[in-house]
Structures are given as C-alpha cells and as structure tokens.
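Note that one protein chain is taken out, while the other chains of the complex remain in position.
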Amino acid sequence: MNPIPHWGIFITEPMILGSDVMIVLVSVAIVFALTKFRKWGWLWREWLTTVDHKKIGIMYLIAALLMLFRGGVDAELMRTQLALPNMTFLDAEHYDEIFTTHGTIMILFMAMPFIFAMFNIAVPLQIGARDVAYPYLNAISFWMFFLGALLLNISFVIGGSPDAGWTSYPPLSELGFSNGPGENYYLLALSISGIGSIATGINFLVTILKMRAPGMTLWRMPLFTWSVLAACILILFAFPALTVALALLLLDRALGAHFFTILHGGDPMMFINLFWIWGHPEVYIVILPAFGIFSEVISTFSKKATFGYGSMVFALMAISIVGFLTWVHHFFTMGSGADVNTFFAIATMVIAIPTGVKVFNWLFTMYRGRIRMSLPMMWAIAFIPCFAIGGATGVMLAVAPADYQYHNSYFLIAHFHQVLIGGTVFGMLAGMYYWWPKMFGFLLNERLGRWAFWFFNIGFYVCFLPQYALGFMGMTRRIYTYPSGLGWTVPNFISTIGAYLMGIGFVFMVWQIIYSIKYGERDLTGDPWDGRTLEWSLPSPAPHYNFATIPTIQGRDAWWLAKQGELSKADFLPAKDELKPIHMPKNSGRPFILSLWFFVLGLGLTFGVVPMDVIAGIGIAYCLFRRSFEYDTDYYIPVDEVIHTESALGRLQG
Amino acid sequence: MTTTAHAPAENHHGAGHIHVDYPDRPVEYQTEDGALKILGFWVFLATDLILFSCLFATFIVLRSHVDGGPTGKELFDIPSFVAETFILLTSSFTGGLATFEMHRDKRNRVVGWLIVTVLLGLSFVGLEVKEFVHMAMDGATLQRSAFLSAFFTLVGTHGCHVSLGILWMTGIIIQLVRFGINPITARKVFIVNMYWHFLDVVWVFLFTVVYLMGVM
Amino acid sequence: MLWFARFVVTFVTPTNEGSVNPNSLREIAIPARKGERAVQRGFPPHFGKLATMVAAMAVLLTGCSPEYVVFNPVGPVAKTELHLIILSTILVAIVVIPVLILLAVIVYRYRDKPGNNAPYSPQWVDSKKLEIVWWGIPIIIIAILGAFTAKTTFSLTKPPENNVKPITIQVVSLNWKWLFEYPDQKIATVNYVNIPTGVPVQFELTSDAPMNSFWIPQLGGQEYTMPGMAMRLWLQADKPGTYSGYGANFSGEGFAHMNFKVNSMSEADFTNWVNQVKSSSPALTMAGYNQLKQDSLAKQQSYSSYPPGLFNDVVMQNGGQYMYKQQMPGASDSTGNSSGSMDMSNMDMGNSDSGQ
Partner (left out) sequence: MSGQHPSTAHATPSFPWQYVIGFILSLVLTVIPLWLVLDHVWKPTPLVIGILLCAVLQIFVQLFMFMHFTHGDGNGPAYQTVILSIGFFFAIIFIGASIWIMSFGYQVQ
C-alpha cells in the first residue's frame, strides 16, 4: 500500500528511538534523584497537591518550555528534511507525523500553557487577590492539560503519532484513511486538555470580575489583566466548538457515526467549519495575553504609563468579539459563495484596525519615555516589527481572491510563524523574563540572554522571510520533499539555516536559566525593574498568601504612584494591628488523581480497551462524588504566622 | 485558634460553625465562596450553551442528509415527545419550587420538591431511552445516516446532561437530609436548579427545531 | 519586504514567457534516491553555487526569475489576483513602513543613556488628536481594500471571457494523482491537462479520495476538491506554454507527489491532440478506473474514452451529500437555485416541506 520507498527509515527510526531513550533516561534520573534525596514527599506536598496559583504557574511554565523544546526539535527535523530537494532524511510517514505533532504541540501544549503560566503568575498579584476564584479547579486545569500533553507525547513511543495535520481534517482523519491509534491520541489529548482550558477560562474570568482589591475598578486594572479578561471571553466561547468537533469525529471513529465520513451523507466540511469556529479565536487567545505583557513591559521600561489606556482596552475587547466573526478565512477556497467570502474577508481585515491602534499606542508609550534595554524590553521591541509584518501579510491573506493564491502555500506558513513566534513566543518570553524574579526570587543572566535573543531573532528572519518567496513560487505546505528545478532550493536552504540559528538561540536560553539558577543575582527588593503595578509591591517570591492585608487601590499603576510620592507607600505594607487570620484553600491530591483517571480513560479509548475505560470512568465518578461530599476544604493561617512571615521579610509596620 | 472550617452545621444556616461572610444576603450567597461559585456556574452555562449551539448547527446542516434512510417525519412519535416536553417543563417548575422553599428555610419541603423533580427527570429519561430503543429496533441507528448521527448525538447529549443532573440532585438531597439548609447546601440546591432550568431551555429548542420541524 | 521589489518589477514590466520548468513530470514520479544531489540535475546555472548566502540573497532580491509563478500570471484570473496582491501589499505597506521607521527612530532617540537630552514627559499619555489619526488611517485603508476585495470576489465567480464559448473539464483528485475528463471531447488524462489558449475553462472539481485542492498558480488560485460535491472554478490561459499544477491540500502519504502539468495550446493544436488521443490511446474502463483509484503514484496518461457519466457517478456514489432532491423523498425543489447564489434548499427549514 505504500508507494514511497522508505529510504529514510534507517535514519529516522534511531532518531525517534533516541528521543524515546532520552525520555526514559531522564525519567529514570528523576526517579533516582527523588529517591536518593528523599524528595518524594516534598514533591507530593509542595507540587503535585498544590492549589497555589504561583506554583501552578511555575509548573505551567516548565511544561511550556519542555514542549517548546519538543516542538522545536520537530521543527528542526522538518527543516533538515526540507533543506535540499529530494532529501531522504525523513520519509513521508514520519514527516507527516512530525508536522502534525509540531503544530499540535506548539499551539495546544506550548502556547496555551505558556499563556496560562502568565495568567497564574501575574493576575492574582496584579489585582490584589490571595488566589484565583477556584484554586482547586485551577489545579484540575493544570493536571488535565499536563496529562493531555503527556498522552499526545507518548504517541511516538506507543502505537504511532497522528499524521493528518494539526487541523486533522476528515475524511483523511476518519477511520477509512487513518486507522491507527495516532488520530485517537490527538482527539483525546486535545479533549482532555480542552476541558482544562475551559475551566481556566471560567476561573480567571470570575477571578478578575469578582476578586479585585477594593478600589481596583475595572478602569484601574493593569492592561495585562485586561488582556486576560479578553482572552478568557475568547476561551469560553471558542473552546466548546473544539470539544464538539473532536467529540463528533471521535464518535465517527469509535461508534461508526457518520458526521464527517464520505459515506451515508456525512459532511467533512462541517468539521472544518467547527474546527475553525474554535481555531481562529484560538490564535487570538494566544496573542492577546502577549499584547497585555507588551503593554506592561513597554510602559515599565519606558518609565511612562501606557499611552491611550482607554483605546487599548477597547481594542482588546473589539478583537475578542470581532475575532469570532472571521473563521471562514481559513477556507475561502472551499467555495462557500462569494457573499460568504466577502463578509468574512472584511470582518477579518477589520481586526487590523484595533490591532494597529495598539501598535501605535505602544510606539507612543515609548515616545518621550526613557527606554531601558533589559531583556523583557528587548523582546517587546523585537515583537513590533515582526508582528507588524506578520499581521500585514495576514491582511493580505484576508483578501479572499488573493488567498486563492496563498492558501496552503509557504506564504501562509511564513505568516503564521511570524505572528505566532513574533507575537506569542516573543511575548511569553518577555513575560517570562519580566516576572522571573517575582516567581523565583532571582534574576536571569543578561549576557547569555542577549546571545539567546540575537540568535533567535536573526534566525527567525533568516528562517521565515524566504518562506514568503517560496509561497510565491508555488511551494505548498505539508510536502515532505520537493523536486529540484523549481527554484525552491535556495530559499529552503536558507530557511533551514535560520531554523538552526533559532535552535542555537534556544540552547542559550536553557544555558542562561541553568547558569542563573546557580549564579543568578538575588532579587531582594521585590521590585527589580522599578515596576508600576501591584505585584512589585510584594517581596520576591511572594508569600503563599500573597497579601497579608489587601491594599486599597487609589489609582491606575498605584504602586508607581506610591513610589512617586503621590500615594502613600505605607498602604502597601501590612500593619500589625490590622492583620486577621487568612482564609486559604487546602491542598488536595484529588486534582492530580482525577486527571490521572482521565489519562487512563484517554489511553483506554485510544486503543479501544473497554475495561480500562470502565475502571477509569468509575475512578472519575468516585473523585467527583468525594469532592461533592467534602466540606473541609479550607483553613485559616493564624495571625501569628503572618506576623512571623512578614517581619522576617521586614515589611511589618506598627 | 480557628484553623479549619468545621463540618457543616446540623440544621439551621444561622448555626455557628460555617463561616458566614455576608449574613444579610440570600442564603446561597452568604459565603464568599458560594457567591463566586454561583457566578462561575453561570459562566459555565454560557459555555454549555455554545456547546449545544454547535451541536444544533451540526444537526441543522445534516438534517437533510438522510442517505435514503428514515426521516424525522417517519421516526418521531408525536405523543411521546410531547409527553417528554411536559414532563420536563413540570420538573423545571418543581425544581423552582425547591429553590422557593429553600429561601423560606423549609428543609423538608425542599427535599420533597427535589425528589419530585428527580422522579420527573427519571421518567423523562425513561421515555427518551424507550424512544431511542424503538428507533434502533426499526433500523434507525446512529450508524445509519448523518442525520441520525446528528439526531442521536444532539438529543443524547441533552439526555446525558439530564441523567447527570439526576445523579447530582440525588447527591444534594442526601446532603440536605444530613446537614440541613446552610449556606453550602443552599448554594448547591441553587446551582443544581440553575442547571436544571437551563436543560429545560435546551429542551425547548430540541422540541422546536428537532421534533416540531421534523414532523412539519 | 524582499518580494516587494519583485512586485514593482512585475507591475511595471510586461511578464515574460510563462513556461518554466525544465524537469518533466515523470521525474517527479520517480522516487527520490538516496544521495542524489539535486543541484546537479536541471538546476539553472545562473544560481551559482548554492552555498553562498550572498548570491542567494541577491536572487531573492531581484526575484526576476520565472520561478515566482504567482508573479508570472498567464491568464486573466491570475492577473486579477496578482493585481489584488500588489494593491494589498501597497496598502498595508502604507502603514507598516511608517511603523518600522517610527520604531527605529523612537527607540534610538529615547533610550535611557546618560546625556540623552531628548524630552521625557511621563505625564503625556493621552491625545485625542493622535488617536483619531491612527484609528482613522487604518479604517480608510481597510475600507479601500475591503471594497476591492468584495468587487473581485464576486467577479471571479463568472467566466473570465464572455465572447468565447467556454470548455468544461472535470477534475477528480485521487490518491495520489489527478484525473481529468473532457465531457465534450470524451477523452481523459492523468496528471496532465491540455487546454486551448484564450478559451475560458470551467473546471468542475470533485474528489474520490480525501479532499484536496486544485491549484495552477500561473492561471489562477485554487479551490478544494471535495468528495460528494462538484465545485466550479473558472480559469483561462492567455499564452501557450506549460504550467505547473499542484495538489495543495494535504491528503496523506503520497501528497508531495501530486503535481501535474497544464499545457496551453492553440485551438488547432488542441483539436489535433484530442484526435490523436482518441485514435492512439487506450480506453479507461471502469475496471481501469478502480485500479487507478488505489493508493499509488502515477505517470502522465491519456485515455481515448472513459465510462460515460463517471464524474457524476463519483460525485453521487455516496448519495451526493448536498443533492437534496435525491435524498429527501417527497420533497419538492421550490427554491430553484441558480448557480452562484445562495443554495439554502438543503437547510432552509421554511421550505423543506412546501410540497406536503
């Protein structure tokens, strides 16, 4: 059945094997280390059962970086295969698996946890809350994401990976054309983590609406928090569509339904429609928090409040609403009709307007400011040209008749890497550098960070600019090889060099982190960047209850105003006689165990092992039942303990 | 030193052990946590609404894709879906009465109305299962056509929601019997009823779009 | 902005000959061999040695080579699309280039260096006038672009040329090859398609395999081929020549090899070719079609005939998802759609039983 000779198989299999061996070795090392240093209890108590948003944020961050590595290795493999025509480094089968997992991992298991890391790390601190609205649910969200990601990642080891693209269009992804477990892995991994994402959306929406400190009106909220609010709206109304699309495809595959099959009246196009009802808002889900971070970073490092705050907020909300009216631009060429295409083309272009306003406001935040070139600011500045060009090519794609020429070509690939990397990845890295001291209490080494920055940035343009040219030369996406003589060789070769440069950049970043863990400078002030918002009024890292007394907010960028002497700095420090016992949620192992059951369920469904599913179903039901009957879920931190902690930090007054 | 919140009080929400943040609010809103959870549940309902809207969209698009198999007009039994509709409407009403009695602090009546609601829910699910089995015996299965896949999935998803609601409500009845009405159980009663009313809304559209338009 | 220079070039100079590719299709179908260096085979010499990046950049910058198929349109559809591409590039450049310049200037001027005496006004964070400017300019640009988009979108649903009688070619995407049927000439081909120059071609597209996308960049943009549906795409070649066609939507393992060739030729040559195929090529039988349908790669082939109604049968074999009349017994077609308008007959609940 396979017409293409597998020349690459001898090279590829060891690579896959190698990565498996890597995974196993690392796991063994971790188990060994934990046992040797008697850290199992610590791991369980401090991390696996935690409901503290700060720790959950850190776990999201670690997972996102790991997935960036995994997806990045996929990218390097693809780029190696495409470096020259007729390469045999990968064969079609593996190439198809690799671009599928690359896209899926990067969007769902890299970008999503990265933004959730930032939500968790910053939002409660920025609005003066002690935790999120539902800490227990927050832990469930994380573990659902984590085990969903794990499910997709083990597909390379057990059974085979999905290979129908991250979009997984039927009928190619139906049983008739993809009958291995790979596609099931995809469907279940995404469904499980999707539940977590919806829960996070609800959680942060309610947190922001209901848990702001007194005086923190909506109009005084930091722009990052606003961006999270906008992203949550997108999550809430977009993710259910993904759930439905995946569930229906699963019904087709598992129970023989005919939603998207060719037979018995099924309609594959409906999947495409449902997928992009989610898929397009999804790209704004991952970009809006980045916009928020840029607003914070640019204003902090320009020593100037964000220009046009009102416009910025309005633009965020406009993007999150109009972002729901554009999804057809991913299938203009499906032939829905000139009227449909025109409507969705124009709706798509409209997004450029509020986005452009944001760009100009960032520029004018810097104008007449004082720009300090620290790492977060470097990434923020690098974002602007990259995203402006990528967004502009997006607008070009939105011109429906012209899209007939760009669609599924490398022009498209270049567009979305430019916005995804230049927007989301740069944004998340800016956020990571910015809040790193707040998370861990030490600073990252600047010099290594600059190396990483330049390699990654130069590599980026070298990698993706030639891909625009390739698009105009007619190179389509998802081809594992191409013949010579079409003029594609040179741009592809250059592009591959760029990808390697980005890889080197990433290695510098890892080096920077490891180096700084050992030698990094401590952050004793809690406010290393001369920040403006509430989180910088706390010590680094913040105590686990965040605020000993909740401050009353009297203005936008209140902490900055306090430092300028316009407000009293003492408002942000706890006074001894005002302390009360602090109400906190208890840790719980159940989120982790519940998610484990979901993992078992997913694995069982992937391979059609019914007993496994039944057991897992009972496990899930039992966990939910136990939770419902649990009334003892919280506790109080006694005043003495708060006094002890705060005076050790030297913050106590009176 | 109060380090833990204690097990719920025995009978009255005024009883000392549960930490009441806002004594002059309606009982379900009296704890900070309760207020947050009710809003959160509203938000969840909004997502569930989108979920159903996507299923509805799929159903409407695939409605005519019967592939030569049975159509809605041939399949739907008017008395049976009309009965299902009235049962569910009534159960929404009795659920509402439970909330009403809860605000009057009448534990036994709340329990009574909830039991009635559960029983109505059970008979609804029973009728629906009977309807499905009937269809399947006539060869109208999920596998027969895109239309039937969409039908069973849309109506079945609602049915699953109702079944889950029944289990959930039963759990809450037990908790009410054991702990009485207090801010925590009251919040649960309130939320489960929101859920129940919401399912009624969804059903009204199933009734209209699937059944009535199906037999038109 | 590398390709931007190329736009300008394309815009001001008449396009050169469209035909491009030295390598024939058969080469593509031959599986890649290990160690076979592409560079040595049919690689235009003026590219020079591949390793030097300088040369490479130069190539990208000038970009005047015919490899940029989208910039070398040979038909009215592709030309219209290119004009839109150029227009949209210019329009977005009007905003994006100033943004890049502003960024460079601002970052340079306001950096926090000792002795930098640029003004610092932390209180200046709002300006109605400025905001009106940068809400306004994008709105105007988008309005212009949107108007052109709407106009072109509707115009491309019609045949590019009204005075010439169009021909129809039916296209079936298979795993992993393209089958072309000529309903008027009653012949069929695989992986290449010959068309008369200057005549509008109505391609009717379907698939007997996972969905694909039918794309001939020099003639015009692509459209999906979907099982159970017949879609329409109007294209036309204004010059004789050979152009590349691609399958643009991923369809599984052999997808990378789903290329085909389009030969545009004079009407006389076209008729000759048809006659030649009729007289000298084998017939495509149903058995032959079923064989062709199997997952495999294929070379270019010609058939003197094919099973009548094959295209229609392929579309309808599973009921033809959207052919409402066949599916809902007893329903009438009161809506009576014409092509290009909205076809709601299969969903519009209001009309679904008007016959009863």
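Per-chain residue numbering starts at 1, and chain names A, B and C are given in the order in which the chains are listed.
Basically, a residue touches a chain if its C-beta (ideal position, glycine included) is under 8 Å from a C-beta of that chain, and two chains touch if they have at least 3 such contacts.
No experiment lies behind these values; they were computed from the predicted model shown.
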item	value
Touching the absent chain when the full complex is considered, from C:Glu204, C:Asp238 or C:Glu253	C:Glu204
Selected from A:Gly337, A:Gly441 or A:Gly619 as touching the chain missing from the view	A:Gly337
Residues of chain A (touch criterion as defined above) contacting the omitted chain	205, 209-210, 233, 236-237, 241, 267, 269-270, 273-274, 277, 321, 324-325, 328, 334-340
Chain B, residues in touch with the chain not shown (by the definition above)	22, 24-26, 29, 35, 38-39, 42-43, 45-47, 49-50, 52-54, 56-58, 60-61, 78, 82, 85-86, 89-90, 92-93, 95-97, 99-100, 103-105, 193-194, 197-198, 200-201, 204-205, 207-209, 212-213, 215-216
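In the analysis below, only the chains that are shown with their structure count from here on.
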item	value
Rounded Å distance, chain A centre to chain C centre (Cα mean)	33
Separation of mean Cα positions, chain C and chain B [Å, integer]	50
Sites on chain A at which at least two other chains make contact	264-267
Where chain B touches two or more other chains, by residue	61, 65-67, 146
Of chain A, residues touching chain B in the complex	133-134, 198, 201-203, 205-206, 209-211, 236-237, 239-241, 243-245, 248, 251-252, 255-259, 264-267, 270, 273-274, 277, 581, 583, 625, 628-629, 631-636, 638
Chain C contact footprint on chain A (complex, rising order)	1-5, 7, 84-88, 92-93, 96, 164-165, 169, 171-172, 177, 262-269, 302-311, 331, 333-335, 337-339, 341-342, 345-346, 349-350, 352-353, 356-357, 359-361, 363-373, 381, 384-385, 388-389, 392-393, 395-396, 398-405, 407-409, 465-466, 468-469, 471-474, 476-491, 493-494, 497
Chain A-touching residues of chain C, taken from the complex the two chains share	1-3, 6, 20-23, 27-28, 31-39, 41-44, 47, 50, 53, 56, 59-60, 63, 65, 67-71, 78, 80-82, 84-85, 88-89, 92-93, 95-96, 99-100, 102-103, 106-107, 110-112, 116, 118-122, 124-127, 130-131, 134-135, 138-139, 142, 145-146, 148-150, 152-154, 156-157, 176, 210-211, 213, 215, 217, 220-224, 226-228, 231-232, 244, 246-257, 295-297, 318-319, 321, 327, 340-342
